[in-house]
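Only a single protein chain was left out; the remaining protein chains are all shown in position.
On to chain A.
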Amino acid sequence: MRYYLRKFGFYLAALWAAVTLNFFIPRMMPGDPVSILMAKLQQRGGSVNPEARRAYELLLGTDTGEPLTKQYLSYLGNMLHGDFGISVSAYPVPVSEVIATSLPWTVVLVGIATVLSVLVGAGLGMVVGWRRGTWLDSLVPATTVLAAVPYFWLALVLVAVFGSALGWFPLIGGYDVDFTPGWNLDFLGSAVHHGILPALTIVISSVGGWLLGLRNMMVSTLSEDYVLTATAKGLPNRRVMIWYAARNAALPSIAGFAISLGFVVAGSIVTEQVFSYPGIGSKLLEAVQNNDYALMQGIFLVTTVAVLGANLVVDLLYGVIDPRTRAGGNA
């Protein structure tokens, strides 16, 4: 139980740190984002009521003479309500609404790609480690090359080959605009068709890390006494490989999931840009290009919450997989 409480506490602290960073970054940086924002807003014919202006000031900080602590508390209050202000680039839609429409695209894309990459990478790593000394070893340096390729460049190459040259997949977008988004087959089919290349980019770039991690741990684990015992027990090879070797070898990879996920999220932002994918990464860049600071900060926070949430789930899973982590509570 203590393990879980500690984990919850840690992620709460991380969330608080992210929210606070979000508060201080614009205040520490040069320039006056609020005026830029206001100017942009007026350009678009947006009326600036005092309430909206106040929300921006809280978010971005401007010299209003109000004490910092008071600003901070009001800011926290706004964040709690999910009130990130109004998006300039999509005026007059609130930031939260812009995020709500684009977030599912990214979550589904990154989620499926990550799960695929973990399954394929860890599965291959397990087999390569188990059959060490065979031709499979040559897979290992090959995957390090893949891992070193920049995401967006790989995306460009994939588009050039499978999109432009072969014409198998669409070049950009998340779905065919002829179809209306919703739960109909045409739309879903086109979304899948559009998602294959971006997902492939993420899988190819991240699979090497999982493969290498599990392979190396597998090789170390194979010399453990319990694997020898399992062999001596006459268990089938598959059972020894999966239940005795791989289950133990996977633990460090799971513990390092946070780092891997960080890379995937970073990569997917850039990948979305290449494909003009309607996800949160493209929105973030759109916000940056339009000085839409409110949207930018909202997206940063939501991304952070999603990443923290995914890590929390993995940490809780780790507690289930490795009984030793739970020991703290029993002792």
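Criterion: contacts are C-beta pairs under 8 Å (C-beta built on N, C-alpha and C of every residue); 3 or more make two chains touch, one makes a residue touch a chain; residues count from 1.
Assume contacts and distances are computed from a predicted model.
Chain not shown in the complex: UniProt lists it as "ATP-binding cassette domain-containing protein", one of "Ferredoxin", "Formate dehydrogenase subunit gamma", "Monovalent cation/H+ antiporter subunit A" or "ATP-binding cassette domain-containing protein". Screening A:M38, A:V159 or A:A199 against the full complex identifies A:V159 as the residue touching the chain left out.
The residue touching the chain not shown here, chosen from A:A100, A:L228 or A:L316, is A:L228. Looking at A:Q71, A:T201 or A:N311, the residue that reaches the missing chain in the full complex is A:N311. Considering the complete assembly, chain A touches the hidden chain via residues 10-11, 13-14, 17-18, 21-22, 25-26, 29-31, 33, 132-134, 137, 140-141, 144-145, 147-154, 156-157, 159-160, 164, 171, 216, 219-220, 223-226, 228-236, 239, 243-244, 247-248, 251, 258-259, 261-262, 265-267, 269-270, 273-274, 284-285, 287-289, 293, 296-297, 299-300, 303-304, 307-308, 311, 321-324, 327, 330.
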